[in-house]
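Heads up, this is only part of the complex; the chains shown haven't been moved.
Lettered A, B and C in written order, each chain numbered from 1.
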Amino acid sequence: MEAVVLEDLASASRILADQGVFDAAGHVSMRHPDNPERFLMSRSLAPALVTADDILELTVDGESCDARRRQPFIERYLHAGIYRRRPDVMAIAHGHSPTVVPFGLVDTPMRATYHNAAFLAAGVPVFDIRKKFGITDIVINSAERGLALADALEDKSVLLLRAHGFVAVGPSIQAAVFRAIFTEISARVQLQAATLGGPIAALDPEEGRLADAINLATVGRSWEFWKRRVLP
Amino acid sequence: MEAVVLEDLASASRILADQGVFDAAGHVSMRHPDNPERFLMSRSLAPALVTADDILELTVDGESCDARRRQPFIERYLHAGIYRRRPDVMAIAHGHSPTVVPFGLVDTPMRATYHNAAFLAAGVPVFDIRKKFGITDIVINSAERGLALADALEDKSVLLLRAHGFVAVGPSIQAAVFRAIFTEISARVQLQAATLGGPIAALDPEEGRLADAINLATVGRSWEFWKRRVLP
Amino acid sequence: MEAVVLEDLASASRILADQGVFDAAGHVSMRHPDNPERFLMSRSLAPALVTADDILELTVDGESCDARRRQPFIERYLHAGIYRRRPDVMAIAHGHSPTVVPFGLVDTPMRATYHNAAFLAAGVPVFDIRKKFGITDIVINSAERGLALADALEDKSVLLLRAHGFVAVGPSIQAAVFRAIFTEISARVQLQAATLGGPIAALDPEEGRLADAINLATVGRSWEFWKRRVLP
């Protein structure tokens, strides 16, 4: 595998920490470029510290292939489940931003508050682990839980996990990072709009579809800027 | 053209990023000092990275005059339209601050919450692209859209773009930067006042007119401080 | 005058900028240690940049005594008026924190939300310049306006200025800085308590009086820490 792939994935981890989407926890992965049955993800490590050398290879069943047997994240099953269910998904970010978590706790749907959050306009489902698994420790620590979560995601770009966090997916590592960042920012916009009261004139699904295409075409400009801030 | 003009425009871009008004996107422009039918604006680049060498010259129809054919921002038409409609405008800033976007989504008018935001007291219109163009990708990517936006601005200093962001204009680059910054801060004040509830004793239009004159006369003190923080 | 006095006043200015109470504007002053009819205050300059060499001497009528005729702040009259009316006041800070401004716009009284804000428990009046002066530019730019503001302050520690900002006063420069900082923080606490709804169990006036005495006795620990962060 090319070193640049591992560097990009490690940069994605540090970018999401630098942009305040990740804190001491959070993880991002990408599908293996040469083997769709595998994905790449850092060992269990604070996301701000991840470098290319920390990346492990895992199967879409959540098994680590690391010859050095380094410790993977417990929640690798969250990634694994989505890679199995969604062949279109090439990268996944999972975090617990305090701005996003509220939307998994209440009935207010998350909206696409502006063009950068266009990918939210298709709808943002909520996964409540209690529905299928009853009382748990909340952690996505098995293939079964990961697949149930992937089912809840449907064909959307973002999924909220009740009392836990969120998942953002995309057709590239740049797109997944962009979506994780603007999920957080759009949540902030919506929370502030809520303090003003009344209905909000968010993007409708078709506006969202059109604006998302522009975002995907121009994501490189943001990516280069974000990456530059986290050079090792 | 004098180098100091380009340096000031590049500083304006970096200032608005440093002050949190711009993020990975946002752009600021100024009318050409010697040719009112042209304006200056950076190539498509994250605003925190702009230097004098990145500035392009464009016509008020939105055509780039750059001999090196570097890529301009798609939304140059937003600037172009305003320069055509508003001969008094010498500089324009356009951003997507998460604090300002909410005011383009709800019915609550933006108010001038204190003297530094005096320029808002004349009123802040909202441009909803749907009214004239129906379902779009939200982007101001044509001369026609730019002129429609400029019409919505009327004779005001700030315009909100529904589900998109805002525009601040002024009689100098320093004034446009000052207004962009205090649009963001006044929005924060108004959001916080809204959590307390009840009517707010904002500036009335005549207080705003008087206070704005003081602000324009003393903007240099803030400008020097902001610029110092973003020295290349 | 001892150099340490000027250094402390300059530190106070930089501290209030560093702690987010001041932005590109805001000013702090102290009564002259040897002449109660005079006070010390920086020339017109962004507060983060003030050094001991920028301090001017002024009379309590607001006239500058600076031999080098450097430009004083317009709003020196705000300080002058208070020094004339309140012999107990030895230092004054005036800023426009976006967290505090909302309380000058609505009917909700500012409360002492916790022990560090004990000085607020005696009550926080609001000065609305319209009451006495009608439509103005909001600026405290004359001895008459300064005295009217000082009258509104009564015997309190903090005064809100409608659509403008606030003033915090104290028996020492350390106390005035402490009060400006915790006015801002207590405002934040109260805004957040307001989002939860219902009455708030703030300090009552007698609790405030007792807790303020402890704060004044221990302010040195905070002062040393804040000062260390802004060493020139």
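Methods note: a residue touches a chain if its C-beta (ideal position, glycine included) is under 8 Å from a C-beta of that chain, and two chains touch if they have at least 3 such contacts.
Given the structure is predicted, the values throughout are model-derived calculations rather than measurements.
**Q** Note that 3 identical chains are shown, then give how many the whole complex contains.
**A** Number of sequence copies in the full complex, not just those placed: 4.
In the analysis below, only the chains that are shown with their structure count from here on.
**Q** Using just the Cα atoms, superpose chain B onto chain C and tell me the rotation angle to the nearest 5°.
**A** Here the rotation carrying chain B onto chain C measures out at 90 degrees.
**Q** Let me have the rounded angstrom distance from the C-alpha centre of chain B over to the C-alpha centre of chain C, please.
**A** Roughly 32 Å, centre to centre.
**Q** Would you pick out the residues of chain A that each touch at least 2 other chains?
**A** Chain A, residues with two or more chain partners: 195.
**Q** What residues of chain B sit close enough to touch chain A in their complex?
**A** Checking each residue of chain B against chain A gives 23-25, 44-46, 48-49, 74, 96, 98-99, 101-108, 128, 135-139, 162-165, 191, 194-195.
**Q** Considering only the defined contacts, which chain A positions touch chain B in the complex?
**A** By the definition above, chain A touches chain B via 112-116, 118, 185-186, 188-190, 192-193, 195-204, 206-207, 210-211, 213-214, 218, 221-222, 224-226, 228.
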